[in-house]
Structures are given as structure tokens and as C-alpha cells.
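The complex is shown incomplete by one protein chain, all other protein chains being positioned as in the whole.
Each chain carries a letter (A and B) given by its place in the written order, and its residues are counted from 1.
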Amino acid sequence: MFKYLPHTEEDIKAMLEVVGVNNIEDLFSEIPAELMGQDLDVPFSHSELELQRRFQDLADKNTTLIPFVGAGAYDHYTPSVIRHIIERQEFLTAYTPYQPEISQGTLQYIFEYQSHICELTGMDVSNASMYDGATSTAEAMFMAIGAKKRDKILLSKTVNPNIIEVLKTYARFRNITIDYIDSIDGETSIEDFKQKNSKEYAGIIVQSPNFYGIIENYDGYREVLDETKSLFIMNSDISTLSVLKTPREYGVDIAIGDAQALGIPLGYGGPYIGYLATTKKLMRKMPGRICGVTKDTEGKRAFVLTLQAREQHIRREKANSNICSNQSLLALFVTVYLAVMGKKGLKEAQMNSFNATHYLYEQVTSLEGFDVVFNKEFFKDCVIKTTKDVSKINELLFDKGILGPLDLELFDPTMKNYLLFSATEKRTKKEIDLLVSVLEVA
Amino acid sequence: MSKIIDGLYYANSHEWVKVEDAFAYVGITDYAQESLGEIVFVELPEEDDEISAGGELSAIESVKAASDIVSPVTGTIVMVNEELEDSPELVNEDPYENWIVKIEMENKSELEALLNAAEYKELIE
Partner (left out) sequence: MYYDRLIFEISNPGRKGYSLPKSEFKEYSLSNNLQRNEEPMLPEVSELEVVRHYTNVSVKNFGIEKGFYPLGSCTMKYNPKINQDLSNMPEFSLHPYAPVKAAQGVLEIYYETQRILSELSGLHTFTLNPYAGAHGELIGLMIIKAYHQKQNDLKRTKIIVPDSAHGTNPATASVAGFDVVEVKSNMDGTVNVDDLKEALNDEIAGIMLTNPNTLGIFEKDILEISSLVHEAGGLLYYDGANLNPLLGLARPGDMGFDIMHINLHKTFSTPHGGGGPGSGPVGVVEHLVEFLPKPVVKKVNNQFDIEFNNDTTIGQISHFYGNIGVVLKAYSYLLSIGKENFKHIGGLSVLNANYIKESLKDDYLLPIKGICKHEFVFDGLIDKSSHVTTLDVAKRLLDYDVHPPTIYFPLIFKEALMIEPPETESKATIDNFITIMRKVAEEARTNPELVKGAPYNTVVKRLDEATAARNPIVKFRDIES
């Protein structure tokens, strides 16, 4: 038999006898014969060595490039200890912690994760994580719609277009209307927001740093929303909140976003991890799992999933979300990342990224044919306009082993020749200078 | 055996109503609190909210269940029992003493559609 199947012929015989049938086929006798035994066009079994060869062949078809693009996926440094910890079988192979007595490991790191998310966002309560930053934004939209019993939402045009796409899909099927707030000079227009806001809207969704990397200032938003009792929903790459003004300081009700930038490898887009944090007032409207502290019968401190009555397995069709998992192992990943990097390391990595991106910006905009677009403060993404041919630029960079900037025309036809660059603490001066030298002659 | 109090009105969905003039106090029955188990949260509506009979008034959560409370009457919520915010377990301890909302009724004749104690007793047996 195959290596993952432990049954010997004798085992099978003895077991069939207990069951009272002659052979394994008899266990499937009620399935109509016409449904059984199709010939499948699937590969034959690979031994481990053949499997390794096959994967190496496939790996060789990929080209590893030095990324100078972020736009929602950032190439930050991953400390070595993380992989060793998250691959311990106790974490990796465990099921959802429904039996708390034998899941204290998972429950404890979820509690630590929630604590970290609350520290960084300033919010009162975080759930145990969500699929990614885009779907956590969609869940925040559902949460606002459910809490306010209004079916319209305002969305800033400076939000990452992929997140907007996901919101549009989720909204369409639930008959939610999305209305957009204009952007002026790369930033959400507070004037447009003031004009459009009304009691018809459950809330507003904004992002900072926004898609263009610009750090938006939301002073004054809370007061506008209070007039209509609407909710304030803010998306951020959580790593930037080690430095930037927190959602809580802006009076946000629901803080959401991706936590990939906390050292999670690029992995061709996933698995990443979304976070969702809110106020005490909205805690019981929050989707997903939450872990809390309690005591056991002997008075020992212990951790347990709590507020489960909100969830789909109890509320069924009345639940506001159908989420029944979290990105648990990634929650452990970022928890360990934050433990290793700590208070100083996280900020240092982020400020190094900030400085590297600003150096890149300064060098590139000083070149002939490259220009400043928005005169705004940015974090680790920046937009630069060029008079040169964008696809030619990216071809030349590719030949030097560089993943060049994102062509913003792909997302917005009015942004022809606009490039979105990014650098992290992993980029050296030498690499940036190489990038600049290619751009110079492009 | 669940406790039932004479003189109250009862709904099929296990709420009780105590009438004082134009006002109705609404809570959940002993039978309902027993079925729910340890109550951990009572979601209270806002005062001045208008509610119609059969509409969702609030929700009660226990460790393992969640249940909507349906309003037995139409009217305006004039008071909510704020004590339940911090001590939801009071509903377990004495469900008839610990009302959830006080409603100013719009139409007292709606009460005729509710059950009396004997009829409710029959329902839950």
C-alpha cells in the first residue's frame, strides 16, 4: 500500500469481518453503478524524489526579481525564528481551538495577537484575524450595514483599487449601494465627503496610507460623521501604524487592513492576513472568532473562544457573516514577528523603508523625464510621472533582475505614464542606484 | 417545571407582558431563560425607538445560543432596563422581576391576541 495508508491486507480483512461485508466495494453498493469508476486523466503517483524534481523544474520556470513595487504586498525582512516556530506540529497541525483544554497554545497566541492589533490600532477589541485586507474591509462594510441598518456606504476613491473591486463584488450580491468620494491631488476630498454624507449611509471607508502611498489626515472626519451617526472605517497597512497616527486617534469605529507587511513572505499573493478591530460598543457586531481570558475550575488563568453566539454555527441564516475560520497560523506569524522585532525593531524597519522610499523618490524625480505628481507626504509607496515608455522601462528593469513600478494606467485610464514605486528596509542603496541608472537611460 | 405567573400576558415566542395603564413591561419567561442557559448579554434597544408587534425588540445571548426577542405589542420604547447591561445574569436569576423594556402601547387591543397564564402553561407542556 501507499506510504500514507497504513492498512495491511490482514488489517483490511479483519476490519471487513467486523463490519460484515466481503470487500471494500460492498461499502459503496448504494451508489448508482453509473456514477462509479470513471477513468480519470490525472498524473500517476510521484515518489518523493520525483516530486522534488518536478517542483525544481517548476521553480526554474519562475524568475526571482528584486521588487520595487508594493501596492499592498511588501517585501519586508522575515526573521529566521518565525518559520521554526510556526512549523512546530503543535501549531501547524492543530484544529480550530474548539476544545480549549487541549488548545491553550492556539488560544494564547490568538490572545497575544489581539493584544498586538489593539496596541497598533489603538482600538478596544480585535478579532482573531480574517482572510486578507480586502475581505476584512468587506466584512467591515457588512458590519456597518448590520449595525446601522442602512444599506449605503461611502468609499474614498483613494482606496486600493483591488480592495474597491472586492467591495463591489460583496456589495452587489447583498444589494448594498456604494457611492464614491472624489480624490483631489491624490487625497480623499473632505469637501466632497461633507457634501455627500447623509443619514442614508452606514459609514465611510477610507485608506491611509492610501493606494498612492500618501498619508491622509482625517482630522475633522469624526465630527462630520457624528452629525449623521455614521461609522468611520479606516484601512491601513498595520505596519505603518507603528509610526503613524492611529485609527483610534482619528475616532475610527472599525479599523481594518492587511498585516502582510509584518514580515509575511510575498508568496505570490497569499496566504496573507487581514485584521479587524473595533470599539467596545461594536464588539458584539464583529465578525469572526474572538479569544478571551477566563479561569478554569481550579482558578488557573486560561484562554477560551468567546462571544460565539454571534457566529454562523449558532446564528445560521441570521448571522451577519459566514466566516468560520481565521488565518490562524498567520496570526501566529505576525505575533512572533512583533515579539522578535518588538517596540524598537518594528519602527526601525518601517522608518528604514520610509527613508529608502524617499531616497528612491528623490533620485528618480531628479532624472530627466521623471516628475513629481502629488506634493504630499507619503510612506513607502510613491507616485512618479514619466515621459518615457512605461513598458520599455519595465522590460529594461526586468533584464537587470528588477521588478519595476506598477503602471497605474492599468487601474485608471487617466493615469497614463504614472508609476507606483516602493522600497523596504531590504533594499540597499546599491540596488536603488541600479534602478535609477536603468531609468536614466530608458 | 418552569414558573408561570398569573395575571401576565404571554407570547408564543416566550415573552411576558405586564400591563400598567398604557405601559407594557416586557421580559422573557422562565421557560425561555431555562432553554437559553447562562445568559451573557442582553442587547438593549434605544429609548424613543418605535416598535411594532412582531418586530425584533432585542437579542439575548447565552454561552451557546442567541435568540431574538420579539415585541408582543406596538408602541414606543420609553425605558430600557440598564441594569442588564452589566448584569445580564439577572434574567436567569428572576426572569419575571427583571423586565427588559417598558413600552408605551399604541393599541391595547393587541393584548387580546396574547395568551393567558393557563394557555401559556399548555403551550410549554
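Note that contacts are C-beta pairs under 8 Å (C-beta built on N, C-alpha and C of every residue); 3 or more make two chains touch, one makes a residue touch a chain.
Bear in mind the structure is a predicted one, so any value in this text is a computation, not a measurement.
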item: Residue among A:84, A:199, A:281 or A:392 that touches the chain left out of view; value: A:84
item: Touching residue (missing chain; options A:112, A:187, A:253 or A:381); value: A:112
item: Hidden partner chain, touching residue among A:199, A:222, A:281 or A:295; value: A:295
item: Contact footprint on chain B, counting only the chain that is left out; value: 38, 40-41, 61, 63, 88-89
